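Here the complex is missing a single protein chain, while all its other protein chains stay put.
Labels run A, B and C following the written order; every chain starts at residue 1.
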Amino acid sequence: MDIRVQEAPFDLGREASAFAARQTGMGAIVTFTGIVRDLGGTLDHMQIEHYPGMTEKALRAIAEDAHARWDLGGSLVIHRHGRLGPDDMIMMVATSSRHRKDAFEAAMFLMDYLKSRAPFWKKEVAADAEGWVAARDEDEDALRDWQR
Amino acid sequence: MDIRVQEAPFDLGREASAFAARQTGMGAIVTFTGIVRDLGGTLDHMQIEHYPGMTEKALRAIAEDAHARWDLGGSLVIHRHGRLGPDDMIMMVATSSRHRKDAFEAAMFLMDYLKSRAPFWKKEVAADAEGWVAARDEDEDALRDWQR
Amino acid sequence: MDVLYFAWVRERIGLPREKVETSAATVGDLVAELRAREARYDAAFSDLTALRVAVDQELSDFDAPLSGAREVAFFPPMTGG
Partner (left out) sequence: MDVLYFAWVRERIGLPREKVETSAATVGDLVAELRAREARYDAAFSDLTALRVAVDQELSDFDAPLSGAREVAFFPPMTGG
């Protein structure tokens, strides 16, 4: 488990390669990368706030849960905070497993939990308006699917 | 859609970065990478045979199907053939979408179909034995799940 | 006890954290004390269904006990990823 909360950008390619190089005997590697979308065509930047202290603890707990549920070789979570522009990468997760199903499911699980259970809040800032991104019911529903 | 069938190795990091750089307005990028496993601890190499002519056509049809089913920005499939050693990367897929669910599901779909519907055959070669990898019932079952 | 506010809760109350002297037995009691202070607190806590709470950096409930707690944080539903 490699958990990083940082303001600095990360390099998807470099992180994916480095993650892959750390795995042995794994047949499958999945990565997910989340990117800032400019939904209305007016976004100047996004401001991501987090709860220092709790954030890494929460991400670690989610990753530990994933390792308990699936047969994983390794996992990586990188999540940025601070100011991000359109098309900037916000975060990524990576998982490895002997089997593709485990690697996929664990990555989806990490994303679903990270989305609604890790203390990050996004604010969208346009030239003449700003607003906090609202949580979506479907993200909460996604968690229920894992609890069945 | 970017489909490549090749004998040469590929660089996961470089491909993931290049794929990401080609997307605009996408919120989610998923990659899957398949790696040669040495199940019995005796594998010398794996030999992957394919059906030149049909292979790219089959992969393209599978990718087109994925684009028809999900809201995708782009997709990438790279599959190697020839001689591969333990821990060598065999293949990768990448998908991008505005939504994480679409990117994940399309990548899983590509993998499930590619596994049982693209004309590749794997032979495992050890020092004193060799054998063709048998198709698994669960891979065929995975396809049925997408047809429901 | 340290009380922390994030996102629009922080903006509405006007500060990110403060020390609070309290003998509140539960999170709900603490919320009641804060609401009684000033209009901006009352407004921030007017709809608890729109809020989440963490006690000592663990997600918790509004009826959770506060005995021994050193840090309580209030914030809207999280939107990471």
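Please note the rule applied: a contact is a pair of C-beta atoms (placed from the backbone, for glycine too) under 8 Å apart; a residue touches a chain by one contact, two chains touch by 3 or more.
Nothing here was measured: the structure is a model prediction, and the numbers come from that model.
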Quiz prompt | Shown chains that the omitted chain touches within the full complex | solution = B
Practice problem: Using the touch rule from the top, list residues of chain B that touch the missing partner. | Solution: 34, 49-51, 53-54, 57-58, 79, 90-91, 111, 114-123, 132-135, 140
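We take it that only the chains that are shown with their structure count from here on.
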Self-check item: Between chain A and chain B, centroid-to-centroid distance (C-alpha), Å
Solution: 23
Self-check item: Residues within chain A bordering two or more other chains
Solution: 34, 111
Quiz item: What positions in chain C touch 2 or more of the other chains?
Solution: 81
